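The structure that follows is given in the form of structure tokens.
Entry: subunit A
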Amino acid sequence: MGSGGDIVKARSSVWRVILGRDLRMAGRRRIDALLPVVFFVVAVTLFPLGVGPEPQMLRQMAPGVVWVCALMASMMSVTAMYSVDHADGTLEQMVISGQSLVAIAAAKALVHWLTTGLPLLVMSPVLGVLFDVRAEALAALCLGLLLGTPILSLLGGVGSALTLGLRSGGVLLILLVLPLTIPALIFGAGAVSAVDAGISPAGHYSLLGALLILSALGAPLATAAALRIALH
Partner candidate 1 sequence: MRLFTFAAPSRFYGLSGALLPWLWASALLLASAGLYVGFVLAPTDATQGEAYRIIYIHVPAAWMSMVLYLAMAGWAAVGWAWNVRLASMLARAIAPTGALFAFIALWTGALWGKPTWGTWWVWDARLTSQLILLFLYLGFMALVEAIDDPKRSDQAGALLAVIGAINVPIIYFSVRWWNTLHQGASVSMTAAPKMASIMLTAMMVMTFAFWAYAFAVVFTRTRAIILEREQDADWVRTLVREEAVDA
Partner candidate 2 sequence: MRELIELGGYGTYVWGSYLVTALIMAVEPLMARHRQKLALQQAAMVADEESEQGN
């Protein structure tokens, strides 16, 4: 409860406070932080085992497989964004004390991206190599995920705020958020396929970028509303 009091009394911007605090917490729980990445690697590895090692097929499947597994892996750590603070009452204090929930939501999404999204992004070219993806296509995969993983963190934040404290929260959250990530999936994986086919991926990137901007503007607002709904 001490950390809750610190937040309420802190004079520095709530953004920086949340960022520092949550990153430190993630640093202390390194194993938990690495779980999504491990899941990512394991899940992606299952596909060749399931469909056979034929290189041409794997190369074609790679963008979709990597993206879908990245989606799922990202969702694995999303509940942690708010569950810890909810459990010890810090979250409720933040709501009551009139702190900017939008800033808190944005900060927590950033933390999630730094601790989960970024590691996934870093792992992705390695996994792409396993699927014999060419260098150009690998670059497209990385750029797409660079734009896409923040979207996942932002949408994940909305989902976890909506399902705060619910018994079936984890699975429910995944069911709610995954359909919303479909456009990002389509454009992200599509960019890699386009590069592979020799077509310009520019359109895909622009659309992904637009989705990122939309999410960055809308998701923290929605998350703040969801937090107020859950904790009023």
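Quick note on selection: all candidates are chains of the complex that A comes from, given by their letters.
The criterion applied here is as follows: a residue touches a chain if its C-beta (ideal position, glycine included) is under 8 Å from a C-beta of that chain, and two chains touch if they have at least 3 such contacts; residues count from 1.
Every value quoted in this text rests on a predicted model; they were computed, and no experiment measured them.
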- prompt: Candidates 1 or 2: which touches subunit A in this complex?
  reply: 1
Task: Within their complex, state which residues of subunit A touch candidate 1.
output: 158, 162-163, 166-169, 172, 175-176, 179-180, 182-183, 186-187, 190, 193-194, 207, 211, 218, 222, 225-226, 229-230, 232
